[in-house]
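Accompanying notes for the structure given below.
Only one protein chain is missing from this complex, and each of the others stays in its spot.
The first chain written gets the first letter, and so on, giving A and B; residue counts start at 1 in each chain.
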Amino acid sequence: MRREIPLVITFVVGMIVLLARIFTAADGGEFILAKWAGELTDWVIIVSAFAVGLASVNLFRIHGDIVARKRPGWINSLTLLAAIVVFAVIGIAARFGAGPFFSELNQNLYDSIISPLGAAMFAILAFYIASAAYRAFRMRNLEASVMLFAAILVMLGRAPVGELIWNQFPSIANWLVDIPNTVGQRAIMIGAAIGGFATSLRILLGIERGHLGGVE
Amino acid sequence: MDWKKLQNIDRRIIYILLILATAVPMIRPLAIPLSTGPSVHKFYQIMDAIPAGEKVLFSLDYAPSGAPDVHPQALAVMKHMMNKGVGVVFISFWEAGPMFGEQLIRAYEEQGYEYGVHFANLGYVPGGESAIKRFGEDVAGQVSRDFRNNPVSSLPIMQGIKDTRDFAAVICFSAGNPGVQEWVRQVQGPLGINLLAGAVTVSVPQYMPYVDAGQVKAMLAGLRGAAEYETVSGNPGPSVAKMDAQSLGHLIIIAFIIVGNIAFFMDKKKQ
Partner (left out) sequence: MTIMAGRVTFLFTVLIMGAIVLIGVNMSQAGKWTPKIRRLAGLDAVEEAVGRATEMGAPVHFSPGIGNISDDSAPQTFAGLEVLAYVTELTAKYNTEIIVTIRQPNVFPLAQEIVRQSYLAAGRPDMFQEDTVQFLSSEQFAYAAGVMGIMNRRRIAANLMMGAFWAESLLFAEAGAQVGAIQVAGTAAMAQLPFFVAACDYTLIGEELYAAGAYLSQDKVKLGSIGSQDIVKGITMVIILVGSLLATADITIIKDLLSK
């Protein structure tokens, strides 16, 4: 039963949502399947909210244990737990109208801590791209050479300095992105969509059970 | 010459040179001229054709990480809309989105624009793709209170808005998923809304098929898209200056790739 119940739920819910995308009421009135599909979509949102709670419990247990046992790096775990509590309390207070003090504090915490931290993480990408490109882009064979030249042309075409060097770089970059790239993207998209469809069908019909854990 | 060494330059040297190449033009802009492409012109024309008094929806689907590339686009389009007298409503399917909505609003509130009349921030709706679908079909049904905890029905700007077709345009500023693809699949396809996109640069190739198919009417690509929009709308701003940093950054990366390849070939020749 532990496996059958989730499989039945998956099948029923999946069919309702699928059929609601294809059929409608003959008289143009309210279609019961569409109504159910809407309700079920709302349930997904609610269940997702519970999953956040469940995951947070895991976070608290792991890091609470590190702090309690004073394992190496416990101060980081303590900072994490404190940050979760502080941000949650201020966020909830701001959201539920505890006054302009909390709204402003919430916005300031966001602008001065989360925003620069996130931007800093993203900025690391520029450095990693530089080191990875330097290491990987070698003209070892024909394919690698084509990729290398395409990358250089797009980089020159996308930055204003490229145009300063030669005014045709942007057109070449646009052509590369619009034509060969779009062709490849479409092919991968169609292939991945078919793969996704077959995987979804296997899950809907209960043929695929790997995600339920254990050996099939 | 030690070609082997040149093939394995310490990554810290690369990082330092890249920092210098991007930081110097931020302090002393080089003012490299910027041309504008057809996609940005199309985007501008669509937005410019929206009559005053109409409303547009900004779906702010990005976080601080992608913001340096996407937020300037929202800033540029917001400025254009405010100058034209078009109302802007914000929604987000990323937790961080509403904060960017507030950032966009605050500058105009200080200038005397009124919250609820010229703009409104509907906040964050959890649930990813499912939430986009539900919101697209039934705006008021999904969001009863805005980010500032006002009942949505009390906001003048929201009067007459039932579903997303009631907006003159929907612009999804997106740094990933949920974002443009979900809007196309769940709302543009079934309802046929007037959808435009502002995309983080790395996602642009992925979204091109939607632009070519007409599902996305026009797209701004990364920081350059924002800089071009500022130029086209006659308000050159901060994004244009940042493009100099991008130019030098690209040149540094290209230089290292060339050095690596010369060393690779010379080493092979030696052997």
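We take it that contacts are C-beta pairs under 8 Å (C-beta built on N, C-alpha and C of every residue); 3 or more make two chains touch, one makes a residue touch a chain.
Not measured: the values here are computed from a predicted model.
Set against the missing chain, the residues B:6, B:202 or B:259 yield one that touches it, B:202.
Contact with the undisplayed chain is limited, among A:79, A:108, A:167 or A:199, to A:199. Check A:18, A:78 or A:139 against the missing chain and you find that the one touching it is A:18. Where subunit B meets the missing chain, the touching residues are 63-66, 95-96, 127-130, 175-178, 181-182, 185, 200, 202-203, 205-206. By the touch definition given at the top, subunit A reaches the unshown chain through residues 18, 21-26, 31, 44, 47-48, 51-52, 54-56, 58-59, 61-62, 65, 73, 117-118, 121-122, 124-125, 128-129, 131-133, 135-137, 147, 184-185, 188-192, 194-203, 205, 207-208, 210-216.
We adopt the following convention: only the chains that are shown with their structure count from here on.
Within the complex, the subunit A residues that touch subunit B are 38, 41-42, 44-45, 48-49, 95-97, 103, 107, 110-111, 114-119, 121-123, 126-127, 129-131, 133-135, 137-139, 148, 151-152, 155-156, 158-164, 170, 174, 177-178, 181-182, 185-186, 189.
Within the complex formed with subunit A, the residues of subunit B that make contact are 9, 11, 14-15, 18, 22, 32-35, 37, 63-68, 96, 99, 102-103, 125-128, 130-131, 133-134, 137, 148-149, 201, 204-206, 208-209, 212, 224, 243-244, 246-254, 256-257, 259-261, 264-265.
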